[in-house]
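One protein chain is absent from this view; the other protein chains keep their places.
Entry: subunit A
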Amino acid sequence: MAKVQVLNVAVLDNPSPFGNPFQFEITFECMEDLPEDLEWKIIYVGSAESEEYDQVLDSVLVGPVPAGRHMFVFQADAPNTGLIPESDAVGVTVVLITCTYRGQEFIRIGYYVNNEYTDPELRENPPLKPDYSQLQRNILASNPRVTRFHINWEGLADKMEDSENVDPSPNISGMFPPSCIPGKMPHLGVMPDNSMDCISTSAM
């Protein structure tokens, strides 16, 4: 079973000018202490037509992750406008947040992003060459699309067999660093109204 469950992603600073950094506040829960870091990535889809224009805005390691509920803010710079096809600058695209453990992706959270001119004048007559300084980015935060994948949390399968007689999962009820202060999780504002109708079966 998945050792890490994403409980919530809050989109901060939204809507915002196109050049502002992306900020996602991610809350996740971990079943047991993870010996390795999680790797999170923000991927900006430059063009719907091709993956070629995907940009990894940033990737961070998150750790150490003891058992418990954690949160962090993942901030990444806005996409490099030079890599976006001019025809796709304005309109709807997608931003993806992925998380991998031991190099295996186990969750993918996607949001629609709408880039529009705020000035009605520009909206009517968009310039040929996109003016990024006038663009506003709006992430459809209420509608995350979450896909989960089964991965091998223990590393390699043969390794499992070898460890047959070894105490697995060290220190489940173990100690936590002093910075980990328990508390109650309040309702994080409005829970996103999710729709997952077309999501693959592995989502549950």
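The rule is short, and it goes like this: a residue touches a chain if its C-beta (ideal position, glycine included) is under 8 Å from a C-beta of that chain, and two chains touch if they have at least 3 such contacts; residues count from 1.
Everything that follows uses one rule, which is that contacts and distances are computed from a predicted model.
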| item | value |
| --- | --- |
| Choices "Protein HIRA", "AP-3 complex subunit delta", "Outer dynein arm-docking complex subunit 2 isoform X2" or "Translation factor GUF1 homolog, chloroplastic" - which one is the UniProt name of the chain not shown | "Protein HIRA" |
| Chain not shown, touching residues in subunit A | 1-2, 5-9, 12, 23, 25, 27-29, 31-32, 35-37, 39, 41, 43, 45, 48-49, 51-52, 54-56, 58-75, 88, 91-94, 96, 98, 100, 102-103, 105, 108-110, 112, 114, 116, 138, 140-147, 149-150, 161, 164-165, 167-170, 172-177, 179-187, 190-204 |
